[in-house]
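With one protein chain held back, the other chains of the complex are shown just where they sit.
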Amino acid sequence: MGEKYWISDKPLVIQEVVDLVTRRNAGAINTFIGTVREFTKGKRTLYLEYEAYKAMAEKKLEEIGEEIKEKWPDAETAIVHRVGRLDITDIAVVIAVSTPHRADSYEASRYAIERIKEIVPIWKKEHWEDGEQWIGDQKETTYGIPAKGDA
Amino acid sequence: MGEKYWISDKPLVIQEVVDLVTRRNAGAINTFIGTVREFTKGKRTLYLEYEAYKAMAEKKLEEIGEEIKEKWPDAETAIVHRVGRLDITDIAVVIAVSTPHRADSYEASRYAIERIKEIVPIWKKEHWEDGEQWIGDQKETTYGIPAKGDA
Amino acid sequence: MNQILFFAGLREQAGEESIELDMNGRSIGELKETLSSRYAIDKVKESMAAVNEEFVQDEEIVKDGDTIAFIPPVSGG
Partner (left out) sequence: MNQILFFAGLREQAGEESIELDMNGRSIGELKETLSSRYAIDKVKESMAAVNEEFVQDEEIVKDGDTIAFIPPVSGG
């Protein structure tokens, strides 16, 4: 199962992630692709740097897959997140979820991206024209163990 | 704009559809991939045949893109639907929607697939071991002009 | 003249992809009646109609040269 959840320092290939969840009994595959956006609140990003605590990040991605399996037993999930320097429009994350019916694929995929932003030890540093900064997701400024499941 | 909405009789390539909506000001791309499932309510499908009223189908796909633009002005959409014989796990439809922020990409993509099932003149014929049948979506057995927008 | 298009199960019932009929000044409802009684294509009654690739209601009046398509319940996606 571990090979469906990984951190990569190479450009991500959507098809590879989709292939991991394609199967005869799924009729729906939802994918979420996170890309590097140029403008955030009027501020221009030149490029990003992503850093991960790799071993733990892969474990947490797999944990998200297991949470999805509990909530949507027919779902299969694969997730890859990139690290290193990413330019505008580069892909930072690809999530693919296959399910027999379409509603579940949307819900489970959405759940995955929200959980990534909560529990997976990956950080981005924004590089602007006039400076740089590590970004912390608003969700995680409160201290504590991230809750399992119902976030 | 027309070149982002089309009917194809060739195998679909996810990356090509994603490329059509990738842009510097989108941070999120949601894709929905509809594949041919082997079992539906316990009945085994051998293969499917899709047929379209091509000119009208492409027009209606583009109309869905326009409806999305009205509801989510920052969204860009591309949709391709395949026709002809499709085997199990083959891709029947690829929808890609890019938006600056992720919530909209999920909602607009979901909207697109629901609308395809309502207003786009495409039909599938199921081929089972013991027979074959044109399938009509439950939604469309009531007669009338499909409503615009709020379905 | 008008070209009438059939798709999917409707095409199989009609035995043709299209037929030509002069429906100038007549309504879609009348065309459905004609197709179902004279040609035994009764599935047009459960189908939507499109004139020149736009959905229309039974009251729509056909003009010379219009292409009329009957759209049985769709199942794309």
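Order of writing sets the labels: A, B and C. Residues in every chain begin at 1.
Note that in this section contacts are C-beta pairs under 8 Å (C-beta built on N, C-alpha and C of every residue); 3 or more make two chains touch, one makes a residue touch a chain.
Model, not experiment: these values are computed from the prediction.
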Visible chains in contact with the missing one: A
Among A:Ile14, A:Ala78, A:Val93 or A:Ala108, residue touching the chain not depicted: A:Val93
Residues of chain A (touch criterion as defined above) contacting the omitted chain: 34, 50-53, 55-57, 59, 81, 92-93, 113, 116-125, 134-137, 139-141, 143-146
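Convention: only the chains that are shown with their structure count from here on.
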Chains contacting each of chain B and chain C, listed by label: none
Centre-of-Cα separation between chain C and chain A, whole angstrom: 49
Per-residue multi-chain contacts in chain A, two or more chains: 102
Touching two or more other chains - residue numbers and ranges from chain C: 77
